[in-house]
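Yeah, one chain of the complex is gone here, protein chain that is, but the others are all in their spots.
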Amino acid sequence: MYGENGYTLIKELARSEDNLPPYNAELVTHISREIKKIYDENQIDAQQSINENIEASILNTIRVRNAVTKRNVRCLMAYHFNRLKCLRTMRWEFGSILPADIKSNLSTAEIEWFSKYSRLLANYMRSIGEDGVNLSIDLKPPKALYIEVQCLVDYGKFDLNDGTTLLLKKDSRHYLPRNECEELIRQGVFKHII
Amino acid sequence: MEDLTIDDLDNISTGSDDHVQITPAEVIEMMEEAWTNEKFAPEILPNKSEIVDIILDQITTMEENIKKLSSSDFTKSIYQLEVDRLRFLVSSYLRTRLEKIETYVIHILKEEEKRVERGSEKYLTEQEFEFAKEFSFTMEQYFDKMMRFYPGVPADTWSNKIIQPNNNTFVFLKSKKRIEGVPIDEGNAESDLVDIQDGSRVIISYNSVAELVKNGDVHLI
């Protein structure tokens, strides 16, 4: 049945919320081929109807095929678009460096887009005000200056703004300025304890 | 803290005065209003860069002052919390705008172009406009690359599949004055009119009050 591949592609993406499945190059290629094939079929039929002056009802066939192509294109567009949207969220949540296993799910073009978006965003943040504003922190309204956090991984050295250096070990607890550890909480290095 | 002086701030300039005195507290209040308006309006609103700039300056000044205080000074932490609060306010405001710009980028750029042609007020700041153009370009580039294998395929390109904000969204608002004859948009030619009392809270379709939000007569909550 026409359009089944597109449907499968979209369903696969819709099912995985908050997580990006591997780029399905195989199915994308399949759909591309279908588009190409249908285009060629239409060319042949159109040519024939001009040459042989046969009944106009072949135009109906062409109309059906055009509808199928439109659908296929929509599925491809939506697939790529929604993946970029997800990547965008990842830029905000993971920062400009993606974990290797997520990166391996992306196509080359997507990795390229991600770094372009990252750069764009960094440029914009630098351009605000006198010396730029980092928009990827201060995500929640502040309640207290210092918060208690527990370290979830062996992170290594961490420099604080006042010049001291901490060694962050797994399960160690720290009492730190909120604005300095927020990004690490978002990235899952720290856990905020109340 | 002493009063700040700013030039041409549309909302508060009264007639011919070039300089208007407003207090930091008033600026913060204006920033808070800009923030909630932006958060709840479906479309992007005219930018409030003057207020943002004042707040950013204020943050810088306060941070410098904090550095001068000894760490045992109790007031230091109070100031720091205030700085954090302001920074959250500005960041959240700018983030919301950025997200709208990305989501509706083609629509927003087109509208902005029309505004420039008409000679009316621009909605985006220069930096936002720059970002929007670049972002739209990156998207177009990406989709051209993904879709270019298909010669002669009916042109469904990235730039003609426009996502528009849904301005029929319902919003909560608080009125700052008495307003008469607000149309309740039912899509009919002869729509009903309502009067909104000063200080009253109303839930209404955004379309009916978009202009009132922009000129500051009402405040989204």
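Labels for the chains are A and B, by order of writing; each one numbers its residues from 1.
Following the convention adopted for this analysis, a residue touches a chain if its C-beta (ideal position, glycine included) is under 8 Å from a C-beta of that chain, and two chains touch if they have at least 3 such contacts.
Assume contacts and distances are computed from a predicted model.
One subunit of the complex is not drawn; among "GM24572", "DNA replication complex GINS protein PSF3", "WD repeat domain-containing protein 83" or "Exoribonuclease phosphorolytic domain-containing protein", its UniProt record names it "DNA replication complex GINS protein PSF3".
Remark: the omitted chain is touched by one listed residue; of A:Ala46, A:Met77 or A:Ala122 this is A:Met77. When the full complex is taken into account, the listed residue touching the unshown chain is A:Ile10, out of A:Ile10, A:Ala46 or A:Ile111. Considering A:Ile31, A:Met90, A:Cys151 or A:Leu168, the position touching the chain not shown turns out to be A:Met90 (whole complex). By the touch rule set out above, chain B reaches the unshown chain at residues 39-40, 42, 92, 95-96, 99-100, 103, 161, 163-166, 168-170. What chain A contributes to its contact with the hidden chain is residues 1-3, 6-7, 10-11, 13-14, 18-19, 57-58, 60-61, 63-64, 66-68, 70-71, 74-75, 77-78, 81-82, 89-90, 92-94, 99, 101-102, 139-140, 143-144, 147, 178, 182, 185-188, 191-194.
In this section, only the chains that are shown with their structure count from here on.
As a whole-number value, the distance joining the C-alpha centres of chain A and chain B reads 26 Å. Residues of chain A that touch chain B in their complex: 32, 35-36, 39, 66, 69-70, 73-74, 76-77, 80-81, 84, 88, 109, 113, 116-117, 120, 123-124, 127-131, 133-135, 137-142, 144-145, 178-179. Interface residues of chain B facing chain A in the complex, by the touch rule stated above, are 52-53, 56-57, 60, 77, 80-81, 84-85, 87-88, 90-92, 94-95, 98, 102, 127-128, 130-131, 134-135, 138-139, 142-143, 145-147, 149-154, 156, 158, 161.
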